[in-house]
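Below is one structure; the comments refer to it alone.
A protein chain is absent from this complex, but the other protein chains hold their places.
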Amino acid sequence: MIFTIHNKIERNSIVLALGIILVSAVGGLVEIAPLFTIDDTVESDPDMRVYTPLELAGRNIYIREGCYSCHSQMIRTLKDEVDRYGPYSRAVESQYDHPMLWGSKRTGPDLARIGEKYSDLWHTRHLNNPRDVVPQSIMPAYSWLLKNDLNTRDLRGNLKAMSRVGVPYKDSMINLANRDAIAQASPSSGDVAGLIERYGQATSVRVFDGDPQRVTEMDAVVAYLQILGRLTEVAHSDTSVKFDSKENVASAEGS
Amino acid sequence: MSVSERDKYTGHMTTGHEWNGIKELNTPVPLVLLVFLSAAFLFALGYWILMPAWPLGDTYTKGTLGFDQRQHLAKQIEKNDSEQSRWIDPLVQLDFDAIQGNSQLMAIVDESGPALFEDNCAMCHGSDGDGGRYFPKLNDTSWLWGSDPNVILQTLAVGINSTHPDTRIAIMPGFGAAGVLSAEVIENLVAYVQSISSSHNTSIEQANMAGKEAYSMYCAGCHANDGTGNSVVGAPNLTDDYWVYGGDTTALTATLTHGRKGHMPAWDKRLSLSERRILTLYVLSLNQSVVTGDKP
Partner (left out) sequence: MTFPERALATRITLLMLGIGLIMAFAGHDIGFRLQGAVVVAATLATLVVLFLIRTQPEPSPQELTYYYDAPIKAGIYLSLIWAVLGMFVGVWVALLLAYPELTFDYAWSSLGRLRPVHTSGVIFGFGGNALIATSFHVVQRTSRTRLPDQLSPWFVLLGFNLFCLVAATGYLLGITQSKEYAEPEWYADIWLVIVWVTYLVLYLRTLARRQEPHIYVANWYYLAFILVVAVLHIINNLAVPVSLLGSKSYSLFAGVQDAMTQWWYGHNAVAFFLTAGFLGMLYYYLPKRAERPIYSYRMSIISFWGITFMYMWAGSHHLHYTALPQWVQTLGVTFSVMLIVPSWGSAGNALLTLNGAWHKVRDDATLRFMMVAAVFYGISTFEGSFMAIRPVNSLSHYTDWTIGHVHAGVLGWVSFIVFGTFYSLVPWIWHRQRMYSLFLIEVHFWLAISGTIIYLIAMWNAGITQGIMWRTYNESGTLTYSFLESFVAMHPYYVARAFGGFLFLIGAVLAFYNIVMTVRHMPIEREVNKDIPVGLMPVQSGEATA
């Protein structure tokens, strides 16, 4: 039966082409479309922060240098991963990630919770030459990050494009993107209060690369790494999952 | 046009079509293929019934097992926690002396310490605690804040110059940059500091007296008169042969001119109390292993 019908299909290239499109369309439709309609796909967190312009610039450099080809940013719901890296990643954490950087290979460790794990100085030295701090490392050296000044002028357009794809950047954020980036990495020369007002108390305002005079690409990358896993507390505070015995003990200790 | 013929080799008929010399046999689909297809489909069907599977508009089928990867993990962790409580409880409750006297607990420290240390601390302090430029050595006998395990435990919880509200603070002032000391005085001080370090052969007597004077005026408050440091403010011992920031003239000049403020992160949010206690004991054992390592 199938074979007699097929006898017709294979004699008409248009029918064949339409058949291919139809048959191949089903899977994607069924799997992707509901991700936009089923509510509990993405947790909701009204306090979810957006990347500051400096962090976004750092993220763009992270993409530019292809860090995602060795580092994942997705802790799976597996015990060993939670034990090693911390609470597993939630969908909301990459809600504003256009595109997501979950990664597919762990040549280096997962970075989803790297924020504030190490010091700025460590990141700066590590990125400049990983073997300076980790002799066994096989990570490439990114020495140019310290040499290149960050292009802050274009940040406005970047924020604007991000807002076009749905990230809630306010107009003031977009308009002041350039200044906010400078203020975050070189606190003495910028409107830090305004930056904090726009992006929240949790914003780290520091000289990330150790040089207050210049805002370098290193500033941006380190600022980005230091915010990873810290845009929302959802992963740490979800009570339905009692996995963070770590914190309970910590607060009990009262040190 | 469609003339089937029999393939001599397999004995099957061809379909009768030919494309540029290629023919096809009309061999029926082998039974194994159909059996496999059915088996695979049945497997899938079973899986769909048991597990969350099919989207339905704004929800999805939950599966008869009610399985959820997150709850499954939570259960695993709970089970593990209760199993571990046999050693976590004493480890957290006993004081360090008692733990150090308990070989079973110390066996757990020896077992768990290395990987925990290498995943969290080795990036700065080196795999064997050997330290490196800007990050202190932990496998020696001199401690910035003292060798008491409770002190180390506290350091781990709050960090040094970290973002933790109760952080320890250790600041080496930038005397040159602040205009307190001239380049000349700093030069003298550098020579003096080098001379008191055991990495130098020069003895104190030969040292620059001007340097010594400046030292007792500006430095002794933190580093002590004899340069052995002060564990209350985390000021390092200057008389040993180990330098966090380097002992050559350039490095020392930089230290005195711009100051230092090493950043050790706080771990209370990232590591559980038991993990921090394991690390404390492990770190202390590092330097013992150096001692015993010297005389095999």
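Chains here go by letter, A and B, matching the order in which they are written, and residues are numbered from 1 within each.
The rule is short, and it goes like this: a residue touches a chain if its C-beta (ideal position, glycine included) is under 8 Å from a C-beta of that chain, and two chains touch if they have at least 3 such contacts.
This structure is a prediction, so every number in the text was calculated from the model and none was measured.
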Interface with the undisplayed chain - residues on chain A: 2-3, 6-7, 10-11, 13-14, 16-17, 20-21, 23-28, 30-32, 35-36, 38, 40-42, 60, 63-70, 72, 74, 76-81, 83-84, 88-109, 130-131, 134, 136-144, 151, 154, 157-158, 160-162, 164-167
Missing-chain contacts mapped onto chain B: 1, 7, 9-10, 14-15, 17-30, 33, 36-37, 40-41, 43-44, 47-48, 51-55, 60-61, 63, 67-69, 80, 83-84, 87, 108, 111-112, 114-119, 122, 127
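Methods note: only the chains that are shown with their structure count from here on.
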Mean-CA-position distance for chain B and chain A (Å): 21
Interface residues, chain B side, partner chain A - complex: 54-55, 57-60, 69-74, 76-78, 80-81, 92, 119-120, 122-124, 126-127, 132-135, 153-154, 157-158, 163, 166, 263-265, 268-275
List of chain A residues in touch with chain B within their complex: 30-31, 33-34, 37-39, 77-79, 82, 84, 86, 88, 113, 116-122, 125-126, 132-136, 204, 241-243, 245-247, 249-250, 252-253, 255
